[in-house]
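Of the protein chains in this complex, all but one are displayed in their positions.
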Amino acid sequence: MSAHVVPQKLYFIIFAALLAMTALTTGMAYVDLGKWNTVVALVIACCKATLVVLFFMHWKWSTHLVRVVIVSALLWLAILISLTCTDFFSRHWTPVPQGWGETSLGNPPAPPANALPR
Amino acid sequence: MSDHAASALAHQFEDLDQQHEAASFGMWIFLATEVMFFGGLFAGYTIYRNLYQPGFAAGSHMLNVTIGAINTAVLIGSSLTMALAVRAAQTGKRNALVTFLILTILLGLAFILIKLTLEWRHDYVEGLAPGLNFTFAGAHAKSVELFFFFYFTMTGVHAAHMVVGVGILSYLLVQAWRGKYGPDRFNMVEGTGLYWHFVDIVWIFLFPLLYLIGGRY
Partner (left out) sequence: MGWHGKQECKCRVKTPAERLGRREGIEIMTTAAADTETRVNYLNADYGIKSWLLTTDHKRIAILYLLSISMFFLLGGIAAVLIRLHLIEPNGAIFEPGAYNKLFSMHGIIMVFFFLIPSIPAVFGNFLVPMMIGARDLAFPRINLLSWYIYVIGGAFTLYAIIWGGVDTGWTFYTPLSTTYLNTNVISAALGVFIAGFSSILTGLNFVVTIHKMRAPGMTWFRMPLFLWAMYATSLIQILGTPIVAITLVLVALERVFHVGVFDPAVGGDPILFQHLFWFYSHPAVYIMILPSMGVVSELITCFSRKRIFGYSFVAFSSVAIAVISFVVWGHHMFVSGQSVYAGIVFSMLSFLVAIPSAVKVFNWTATLYKGSISYQAPMLYAFGFIGLFTMGGLTGLFLATLAVDTHVHDTYFVVGHFHYIMVGGAMMGYLGALHFWWPKITGRLYPDGWARLAAAIIFVGFNLTFFPQYMLGYLGMPRRYAIYPPEFQTLNVLSSAGASILAVGYVIPLIYFLWSLKYGPAAGPNPWEAKGLEWQTASPPPTENFAQIPVVTEEAYDYK
């Protein structure tokens, strides 16, 4: 079969890089970067994930088709998260008119008692 | 050798190359579905973390970063041994394959054990398990509870995938011991490898998103 055999040494190098980046991201959490902490952590996570996909999962030696699958999955997840966020983060653009904050119906009814979940 | 090759080819395929490509492509598509499966949890997490930043940061600070980092290293190690196992199957080295499969299983079990005993049990005892034993009443208690719901659900679904992975690896180990894998016949080992690496990648994202929120300075 035509599958590519990767030299063992390359695997060990990638492993060392991943461990180093784990140490880096853990260490960076103790440095005060304000809101950039999250960005740095996510960038490092993306680098680690990229190494795993590229070398352990053989993206580097795989067909166009497989790469399209990977990219599509990530793109679809991005669609879910981004369009959902357009809802949550634009709600406050519409001010709530006076008096609509409280409900005139009082508190919602209590859930049924002694009800086993099923 | 030709007998062995002939029996390795399923009747619907023309040749071993087509079979290998189909198996690999199929596993990648399955991983795409897994991206979406975990993705739903990541989507919910993203929304709530942005809505309740102080609570999520408070909850995150109650997790043990050292244990999380060690677990990350353990899982990355298991990915290395898995990659080496696939390589051993590809090159027909039975003993190396068996060794690396055993190592991967052990590292995977170590991850699950550390999580169960040192983390989850500890959180439960501390009163941080939503629905079962949640007694935290400090600032942002409700959002802390929501954080821990996502923590347990996301790491729980991840752990369930690891348990399934360890189960499949055990089956592979038995088959490898019997000498069933070789250069013409390693699709299942490669497919399991892809699955295992994917589970590793999910953890690579879970670690900073759950343990390192808001910094520890």
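When the chains are written out, they are named A and B in that same order, and each has its own residue count from 1.
Just so we're on the same page, a residue touches a chain if its C-beta (ideal position, glycine included) is under 8 Å from a C-beta of that chain, and two chains touch if they have at least 3 such contacts.
Note that the coordinates shown come from a computational prediction; the quantities given were computed from them, not determined experimentally.
Q: Quick one: which of A:V5, A:A20, A:C46 or A:I79 touches the chain that's been left out?
A: A:I79
Q: Which of these, B:W120, B:F136 or B:F149, touches the one chain of the complex that we don't see?
A: B:F149
Q: Would you mind spotting which of B:A8, B:I47 or B:L118 touches the chain that isn't drawn?
A: B:I47
Q: Against the chain that's been left off, what residues of chain A make contact? List them.
A: Residues of chain A in touch with the missing chain: 65, 72-73, 76, 79-80, 83-84, 86-88, 90-91, 93-94, 109, 111-112, 115-118.
Q: What residue numbers in chain B mark contact with the hidden partner chain?
A: 10-14, 18, 21-22, 25-26, 29-30, 32-34, 36-41, 43-44, 47-48, 51-52, 55, 130-132, 142-143, 145-146, 149, 153, 157
Everything that follows uses one rule, which is that only the chains that are shown with their structure count from here on.
Q: When the centre of a chain is set as the mean of its C-alpha atoms, what distance in Å lies between chain A and chain B?
A: Taking the mean C-alpha position of each chain, the two centres sit 15 Å apart.
Q: Show which residues of chain A lie in contact with chain B when the two form their complex.
A: 1-3, 5-6, 8, 11-12, 14-15, 18-19, 22-23, 25-26, 29-33, 37-38, 41-42, 44-45, 48-49, 52-53, 55-57, 62-63, 65-66, 69-70, 72-74, 76-77, 80-81, 84-85, 88-89
Q: In the complex formed with chain A, which residues of chain B make contact?
A: That would be residues 16-17, 20-21, 24-25, 28-29, 31-32, 35-36, 39-40, 42-43, 46-47, 50-51, 65, 69, 72-73, 76-77, 79-80, 82-84, 87, 90-91, 183-184, 190, 193-194, 197-198, 200-201, 204-205, 207-209, 211-217 of chain B.
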